[in-house]
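The complex appears here without one of its protein chains, the remainder shown in place.
Up next, chain A:
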Amino acid sequence: MPDSLLFGTEVLLNGLMAGVLYALVALGFVLIFKASGIFNYAQGVMALFAALTLVGIMEGQVPFSHLINAAFGTDIHHFGWHVPALVAIIITMVVMVFLAWAVNHFVMRHLVNQEPIILFMATIGLAYFLEGFGDLMWGSDIKKLDVGLPQGGSFWIEENTQWLGFGNENFYGFFLDKLDLVATVIAAILVAALVIFAQYTKQGRAMRAVADDHQAALSVGISLNFIWIMVWSVAGFVALVAGIMWGAKSGVQFSLSLIALKALPVLMLGGFTSIPGAIVGGLIIGVGEKLFEFAIGPYIGGATENWFAYVLALIFLVFRPQGLFGEKIIERV
């Protein structure tokens, strides 16, 4: 088989794996947007906050230690214990649920019936608050996150795909990163679980009902506060998983919050209200940007991954503003 085809396939596989992660982050947005019409600008910072909290708990860091030390003249930093990854993940999830409650209790429930732009601005405020709060709680240094996910390339896949070259001597088998593989599998499971939750469970149905008509939802006895806390918790969970994947790959630092920027073109492509749209959009962008970089990048100086997704999304917006699968706006007279 010719080189370009083989390498192109490898690029495609990598693109699909990146795409699943994009889809996961985008789903965090879609759920909140569906249930409350809020475009949650803070989604990326939530991932950063989740990852910071996870590292802090695993390392036995004392939260707010700077503040405590400054106030009482003490010099404490660590409790001196280490918490196993799984336990720390569970505790972090509890923190994220508490965060969801606080967001709803102190901010969002006071803004019911407000214009979408006001809700959006509230989430901008939330993003900056959470960024500062995360710093204050856990410090702003770059942290390493190691929850025991495998690292490096998978030799097994490399060895077992070499035959696909059919005698091509330049081909040593597909090179795929183990962490990417694990992340893909976890993200795919999570995406499937979210779809099942939204489509086939009682609370998922209630969430969609609230999204359609919150007055009518109230009238049948659905508690809006409960549903909103629930979707913010789910978004917190998605943020935690995304934070773990990215954090394990490139450390926990501010740039982690920029993964949200990867989700934006996915949403433009897939539609802000569509769960299948987020999945397909994520895959298209993941594959598209990798293939574009591989095939055309070298001729135009590379680094196309930063902007390709946006250009693709913009082209899409022009022809199909509601996105690929965006719910058709039902209008009856």
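The criterion applied here is as follows: contacts are C-beta pairs under 8 Å (C-beta built on N, C-alpha and C of every residue); 3 or more make two chains touch, one makes a residue touch a chain; residues count from 1.
The rule we apply is simple: contacts and distances are computed from a predicted model.
In the listed set "Tryptophan synthase beta chain", "Amino acid/amide ABC transporter ATP-binding protein 2 (HAAT family)", "Ferredoxin" or "CbtA family protein", the entry agreeing with the UniProt name of the missing subunit chain is "Amino acid/amide ABC transporter ATP-binding protein 2 (HAAT family)".
Considering the full assembly, A:Ala216 is the residue among A:Ile76, A:Ile90 or A:Ala216 that touches the omitted chain.
Check A:Val112, A:Ala193 or A:Leu314 against the missing chain and you find that the one touching it is A:Val112.
For chain A, the residues in touch with the chain missing from this view are 112-113, 202, 205-206, 208-209, 211-223, 327, 330, 332.
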